[in-house]
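Excerpt of the complex: some chains, original placement.
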Amino acid sequence: MPFITVKMLEGKTKEQKRQLIERMTEVACDTLGVEASKVFIFIEDLEKDNYGKNGKMFSDQEPN
Amino acid sequence: MPFITVKMLEGKTKEQKRQLIERMTEVACDTLGVEASKVFIFIEDLEKDNYGKNGKMFSDQEPN
């Protein structure tokens, strides 16, 4: 515990994901008083065709 | 709010996904009284080997 899922647009670098995992684990340990070995993080890369906001597909809203 | 996740078998067209996003947003706005900018939709494409029903893998149940 805790189990943290981060759903975000595809395209982040491996280094960004490393930082995200490291620092989110720190925050969880500090605020919830748990050990790092008890913190699990799952990242979900969301394709731009699979994300809708404002009634539109995200990939349709990007400048060509 | 709201955040809507649609898990469905892989293989839908981009246009089907567009329609799904557009019309689901409309339904959410109408029934929940929110603005379209507050409605988020995530589509998850499920591979046929990763879906089980009736104790069987979906891809095993398809006619060859």
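For this structure, a couple of remarks:
A and B label the chains in the order they appear, each numbered from 1.
By our rule, a contact is a pair of C-beta atoms (placed from the backbone, for glycine too) under 8 Å apart; a residue touches a chain by one contact, two chains touch by 3 or more.
Bear in mind that the values here come from a model prediction, so they are computed numbers and not experimental data.
This structure file shows 2 copies of a single chain, while the whole complex it describes contains 6 copies.
By definition in this document, only the chains that are shown with their structure count from here on.
Contact residues of chain A toward chain B in the complex are 7, 46, 49-57, 60. Within the complex formed with chain A, the residues of chain B that make contact are 14, 17-18, 20-22, 24-26, 36-37, 39-45.
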